[in-house]
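And then chain A:
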Amino acid sequence: MTGPLVSIRDLSVTYRRDATSFSLRNIDLDIAPGERLAIIGESGSGKSTLALAVAGLLPPTAAVNGAILWSGQLQLPRGGRDIGFVFQDASASLDPVMAVGREIAEVAHTHLDQDWAQAERRALELLRRVKLPDPGTVLHAYPHQLSGGQRQRVAIAAAIAAGPRLLIADEATSALDTIVQAEIVALIRQLVAEDGMALLFVSHDIALAAELADRIAVFRRGEMVELGKANAVIQAPEHAYTKKLLDAHIGLDAEPMIAPVGHGHV
Partner candidate 1 sequence: MSRALLLLRRRLVGSIFVLLIVIVGTFLLLEAAPGDAVDAYLVSTGGDAGLVEAMRQSWGLDQSAATRLANYLWALLHLDLGQSVAFSRPIRDVILERLPVTLILMGASTALSFGVGSALGIYAGARPGSVRDRVLSTASLALYAVPGFWLALVLVIVFAVDLRWFPISGFETIASGKTGFARAADIARHLVLPVTSLGVIYLALYLRMMRAGMAEVWRLDFIRAARARGLSRRRIVLAHVARNALLPLVTMLGLQSAQMLGGSVVIESIFSVPGLGRLAQEAVAMRDTPLLLGIILVSAILVVLINLLVDIAYAFLDPRVGASEASA
Partner candidate 2 sequence: MRRLVQIPEALVGLGILAVLVVMALAAPMLFPGDPLAIKGAPLLPPFQEWSLPLGTDRLGRDVLAELFHGARTSLAVGLAAAAAAIAVGAVIGTLAGFAGGILDETLMRITDAFQTVPSFLLALAFVSVVGPSLTVVVIAIALSAWTGPARVARAEVLSIRERDFVAGARVIGMHPLEIALREVLPNALPPVLALSSVIVASAILIEAALSFLGLGDPNRVTWGGMIAEGRTVLRSAPFLSIVPGIALVLTVLGVYLAGEGVVEGTAVRKGLS
């Protein structure tokens, strides 16, 4: 058994140096290779902060304490090469005046030592993999010519273009409507399985997390209040806050989505 892909040790992050309020406080967490880990919690609980910290994307003004080890080493993972990052708002993560094929090819060109023609071919292949219709045309399309779901597929293609070992999806489906959301989740699940990538899936939707992840970490006010197997967390939550999250969810619209998880386990 190999060691963890990412080890987070006693990590604390604060955005304001003087303040005593932490956005993350004393987090210990491992992500194994190929593992799917979901981070859930209410707004402001520090989920994005954790995702950004792992990817080394925190603003320079943020004060970070503790350690993040990549493959057991203290060196930082290389963005794009080791870690693919998918943001919430796909429209805002693509350059409005660059053809999407180029935007994907850039990543391959940068990390895989490919010339532009090779990189462009790789982009085409990736567009096919993320199941965009007519990838040959999409290659030369601009973001404004695509739908929100299509843009998110492009962003995913760009994120996995260099074959990273960890894919981080920070609320990657929250801005999409339910049907598209389910499609994207299925796509992520498939890509992660095919490439053996680990997945860090950030969401405030506990049902979605349960559907996709092996393990779930529950965050609240910068602290990790619960961590366990997805099924265990859903069915026998230890922390009162997790119970509250579950109750709130079941009371609303999520019944049909949570059902298959329950069945699968029983």
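Selection criteria: all candidates are chains of the complex that A comes from, given by their letters.
Keep in mind that, in the parts below, a contact is a pair of C-beta atoms (placed from the backbone, for glycine too) under 8 Å apart; a residue touches a chain by one contact, two chains touch by 3 or more; residues count from 1.
Computed from a predicted structure; not experimentally measured.
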Chain touching chain A (counting every copy) in this complex, out of 1 or 2: 1
Of all residues in chain A, those that touch candidate 1 in their complex: 55, 57, 78-81, 83-85, 87, 89, 92-99, 106-107, 110-111, 142, 144-145, 155, 158-159, 161-162
